[in-house]
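Up next is chain A:
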Amino acid sequence: MRHFFTLIFLFSTGMVFAFEIEEERTFEVAQSSATLKIISTTDLNYFAPLIDAYQERFPSINVVYTVASSTELFAGIYDEGAQYDVVISSAMDLQVKLVNDGLTQSYQSADTSSMPTWAKWRNHLFAFTQEPAVLVASKQGIGDFPTPQNRQDLISLLRDNPDYFRGKIGTYDIRKSGAGYLFATQDARQSDLFWRLAEVIGSLEPKLYCCSSDMLNALESGEIAFAYNVVGSYASAVLDESSDGFIAPLSDYTHFMLRTALIPRSAPNANLGGGFIDFIVNAQGKALIKEKAGLPPIDGEALSQHQYYRPISLGPGLLVYLDKLKRQYFLDEWSDAMEQ
Partner candidate 1 sequence: MRFLLIEDNADLALSVSERLKLDGHAVDWASSLEQAHSCASGIDYDLILLDIMLPDGNGQDFLNTQRQSNRDTPVIVMTAQNSVSDRVALLDSGADDYVTKPFDFAELEARCRAVLRRRGGSVKNTIQFADIEVDLLSATIRIGDETRNLRNRELRLLEILLSTPDRLFSKAHLVDRLFSYSEDPSENAIEVYVGRLRKKLKGSRARIETVRGIGYRMHSE
Partner candidate 2 sequence: MNNAVPSSGSLGRRLLIQLLIVAAILSALLYLAVRAVANQAAVASHDNILGASAAAIAEQLGTDNDGIVIDIPYSAFSMLGAISEDRVFYRIDIDNETATGYEDLPAPADSTNTSKPIFYATQFRDTTVRVAAQTRVIPVNNKPVSVLILVAQTRRAQDTISAKVANTAAALGIGFFLIAGAMSWFATRSTVKPLYAVANAIGRRGAHDLRPLQSPVPSELSPLVKSLNDFIARLRSSLNRTETFMAEAAHHVRTPLATVRTQAEIALRQAETDASRKTLRTVIRAVDESSRSASQLLDHAMISYRSDQLSTEEIDYTALVYEVIRALSATAELKDLAVLSDIEPGVSINGDRVLIEIALHNLLDNAIKYSPFDGTISIEMKRDEQGCLFKISDQGRGLDGNEQSALVQRFQRGENAKDVVGSGLGLTMVEAIAKAHKGTFVLQQNTGPGTCATFSL
């Protein structure tokens, strides 16, 4: 159904893009002087309150908010030069590639200058959330077993109780999910344990999901006992005290994905794009992101609470796993592990 509406919308505006969008909404104001166009991987329900707040500040700006998957978004910008003022994506690697390959433009302001260096790259790419990849466990599913404290615990638990946990493990299908692929490659470069864990999970007939929300639904419904590498912010949003699922912190390492914004070179209104980036990265913007969007804003102090909190670093290192051969090998290896 969603696609159907999209097609209608696309035809009605007369613009034809080969890349596929999922949703688009125009936030119109009474008297508009300009239009800010945002393309994002983040669902509208997270960003709508933020855009309302933005229009309170800038009452004469129309905002068009388009949602697309990270790969489609990337293709739209990279291959087709789609005209957006701000590109927001959780796929850090693809965002870095956009910047590295020269499809973005630089932006500097007082607000971006005060950002921590790990949260931006080349003054092209600006992170505005930090979201951990977490293990979510089901109280019922785990039963009397102790909650694993780290990946070694998890490996041991699964290996020692294969029958109990068979078919009870869920994780991303990294062939389909950009976030899943990012988390998996970061796990792989972080530690050899990843492949051992993949082997163990693979031997237990795991369930593979396209996205965090599906994984959490499966967990809540008792289908699975563990969901590995769920985006923490979704988990926090869905789970509460009464939920069966809970986040089990892994103390060997926890990666933080950075949701980033950039201004494409093809931006029709780069100034507006820059203004929107300021709006989401400055102190007020952080508060808005926390309150209105329910996402954890950039916070260096929060990251330094635990030694094992590791933000994924923005930079050319992320390009490695975008290499087509590398990606192919990685996916092959992962598939071999998962589909024994």
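Inclusion criterion for the candidates: all candidates are chains of the complex that A comes from, given by their letters.
Criterion: contacts are C-beta pairs under 8 Å (C-beta built on N, C-alpha and C of every residue); 3 or more make two chains touch, one makes a residue touch a chain; residues count from 1.
Just so it is clear, the model here is predicted, and its values are computed rather than measured.
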Check each candidate in turn (1 or 2) and state which touches chain A within the complex. 2
Which of the residues in chain A end up touching candidate 2 in this complex? 99-102, 121-122, 189, 313, 315-321, 323-326, 329
